[in-house]
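Handing you a structure now.
Note that one protein chain of the assembly has been removed; the remaining protein chains are unaltered in position.
For reference, chains read A, B and C in written order, and residue numbers begin at 1 within each chain.
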Amino acid sequence: MKSHQWVNGEYRLLELSAPASVLDCQPGQFFHLLCPTSKLSQPFFRRPMSIYSFDKAAGELCFLYKVAGIGTAALAELVPGNFLNIVGPLGRGFELCPEWQRPLLVARGVGLATLAPLARQCAERGLSLTAICSARSRELLMSADLFRSYGAKVITVTDAEGNSGAGNLAALIENLVRERGIDAFFTCGSARLMRMLQQIGARYGIGGQVALEQQMACGIGMCQACVRPFRRESGAVNLRVCREGPVFNLQEVL
Amino acid sequence: MKSHQWVNGEYRLLELSAPASVLDCQPGQFFHLLCPTSKLSQPFFRRPMSIYSFDKAAGELCFLYKVAGIGTAALAELVPGNFLNIVGPLGRGFELCPEWQRPLLVARGVGLATLAPLARQCAERGLSLTAICSARSRELLMSADLFRSYGAKVITVTDAEGNSGAGNLAALIENLVRERGIDAFFTCGSARLMRMLQQIGARYGIGGQVALEQQMACGIGMCQACVRPFRRESGAVNLRVCREGPVFNLQEVL
Amino acid sequence: MADLTTTIGSLTLKNPIMPASGTFSEELSEVFDLDCLGAHVTKTITRGKRAGNPIPRVCEVDGAMLNSIGIPSKGADWFLKNTVPFYAAYNAPLVVSISANTADEFARFAEEVSVPGVAAIEVNISCPNIEDDGKAFAMRPGPTGEVIRRMRSATNLPLWAKLSPNTGDVVEVAQAAEAAGADALVTANTMLAIAIDARTGRVKLGNIMGGFSGPSLKPITLRMAYQCARAVAIPVIGCGGIATIDDVLEYLIAGARAVQVGTATFISPTTMPRLVRELDHALEARGLASVDALVGTVKHADEAISLAEYA
Partner (left out) sequence: MADLTTTIGSLTLKNPIMPASGTFSEELSEVFDLDCLGAHVTKTITRGKRAGNPIPRVCEVDGAMLNSIGIPSKGADWFLKNTVPFYAAYNAPLVVSISANTADEFARFAEEVSVPGVAAIEVNISCPNIEDDGKAFAMRPGPTGEVIRRMRSATNLPLWAKLSPNTGDVVEVAQAAEAAGADALVTANTMLAIAIDARTGRVKLGNIMGGFSGPSLKPITLRMAYQCARAVAIPVIGCGGIATIDDVLEYLIAGARAVQVGTATFISPTTMPRLVRELDHALEARGLASVDALVGTVKHADEAISLAEYA
């Protein structure tokens, strides 16, 4: 572990030195982290964490996380110099279809972490990027500046300011679709936002992807713990968030 | 924890600051220590440790121990400043009958730790003390100097020097009985030495006490885990090492 | 201060925290005032004297312990002359745990311990039934019902049947105990287990196999408490792996009206008084006025997204 810092009152940034062999990552993929054990807490499972950033040349891998319970609380105890046992990269990340030129990223909470490497990839491909960052308060809007540094047009909304509600956002997004010609949606971190994008996407014929979460055990596809139902031609099917996901076709999510 | 040092290649001395409320101790009593937990080892039970020294005025309590398995290995990881959860003092310690004026202490291995506070008490009472300290090698003869500082005549024997065998020791002890008028035996740390002292004691009509060990769970007398059989007028009875002991009448041990 | 009382049949306990049989004794009175407990439960006694099992009698395993203490007992006389008078000094009701080899012996022994100062009898039916090839009574509904029925006609004291997690018929056994007149169920005793020292190849207990207890047992005995609370109308007393206030809350939520704390007292002798205090705080923090308000409030998982149906 290289560094471990508070980004704000709730989120911590964990920076690891990692071997190049695990750094062929796709945005949206995740690692499975073995959290440390103490007398007071013995997290049993690994914990899945989206890749916040990775740099193969520099041998660097970062996670951005929120202390949600015993596993993440145990992670938060680690200090630079400690070792962390990780498995990954795992799962299927985002896929930027060549026809998507003006993507819109809509992220809330930890979703901001998951979408960060995608924003970077959009920037690298020279796409015209728009991002809506939603959070409870301004302080928790972590990646907005990062998104801006990738040349994104960033719109921030917060519960505190009262502009993160469904009505406001739907209007905002429909406006963006019409004015900026948005042609793909990417989202993570809120079921409500996902549903809204599904509807707007269906209405305007805009495709997209969503990164989902689900309670996991194995993280590599063996245990069938992490399934969710999806709409496919053949009817509803259960797919594994750890394997067929965590990134899925936005319109297929049931 | 105030300090934690290696005494030799096998034993460590652990010095605690302890509240006066737990420092009304008798030599031979023990504390029940809660060993720390890590990912690799989770000792479940507490571990019993004889009091090596205690000083109520100074608020100080010491243990001398050997790393025997996972619990003591976990103890050994503690560093000064850490807290240690202890229960005690527990059990019945040594009792110096007024008629015992020239006691002989025979200790081996960790038994040297258990007998140390007794030696001190003998010195405080002005008794003429003799001590035989037995160990595998000279390096492991921890308390010999301490015993000497209490004015004891100290005889050391070691396996390495080949003078710790049964034959040699029996002769030595019988000699001491005759020449120094030994009138009580105290022992700890070796079943072989205990048996020998039982025999010599029976032959010469010398009483004494032994501190025993037994696998414990509760340490305070509730679970009946730590019983051993003893000879009483009524016949054989099971007594709890943690409660009726750890110090017992030498001749009653079966 | 929330209302911590709970009723177990005709008995009202000042709080739902009590010790589990075999993990409690007079000696604990030196550590804290025993009157802070909801009840006192003795180590199981037999009518005659018994020595118990060979040592080693306990060993530790991952997050738990095994014991094969057996039932060393000083017999009925000693109990009546020493134990009952000792606990008479306390207000908390005294529950005596008893064991015997046949249903008939159970009944006669129950009669013998039905003396002033004893508030209830806990029936330890995890012991071998010599009339059923040595299978424990608690393994089957038939023998369980038989024991309780015979005891019911021999004493007026409340009877608490202590079930075993070793049976595959928990619900049937619980219902048999209820039908036979048990006033409460205790779920549960230890689970049969073994520990082997990989280095020496030796079993770690003198009696070879022993009973598994401690935090690792909780998911199993909590399940039994949940199953029983739904299957019978008499109160269920949860037992198994309780060490923290969350454990207590989980048993109450699952439907237990009281809980017994066993192994945890070995690790920390003040566990029970701590749990009594913490229970009060926990109820207040939830805005609950009483223990009753929490009992049996278990809710189903709400995430339950209905999954795709193949078949």
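Worth a mention:
We adopt the following convention: a contact is a pair of C-beta atoms (placed from the backbone, for glycine too) under 8 Å apart; a residue touches a chain by one contact, two chains touch by 3 or more.
Every value quoted in this text rests on a predicted model; they were computed, and no experiment measured them.
Contact with the chain not shown here comes from a single listed residue; of C:A39, C:A180, C:V203 or C:C239, that residue is C:V203.
Chain A residues in contact with the hidden partner, per the touch definition given at the top, are 34, 42-46, 85, 87, 214-228, 238, 243.
Of the residues in chain C, those that touch the hidden partner chain are 48-56, 61-64, 66, 72-74, 135, 139-140, 164, 166-169, 191-196, 198-206, 208-209, 212, 215-216, 218-220, 222-223, 226, 241, 245-247, 249-250, 253-254, 297-311.
Heads up, the rule we're going with is that only the chains that are shown with their structure count from here on.
Among the chains present, the centre nearest to the common Cα mean is that of C.
With each centre defined as the average position of its C-alpha atoms, the distance from chain A to chain B rounds to 61 Å. The centroid of the Cα atoms in chain B and the matching centroid in chain C are 37 Å apart.
Residue positions 42 of chain A each touch two or more of the other chains.
Within chain C, the positions touching two or more other chains are listed as 63.
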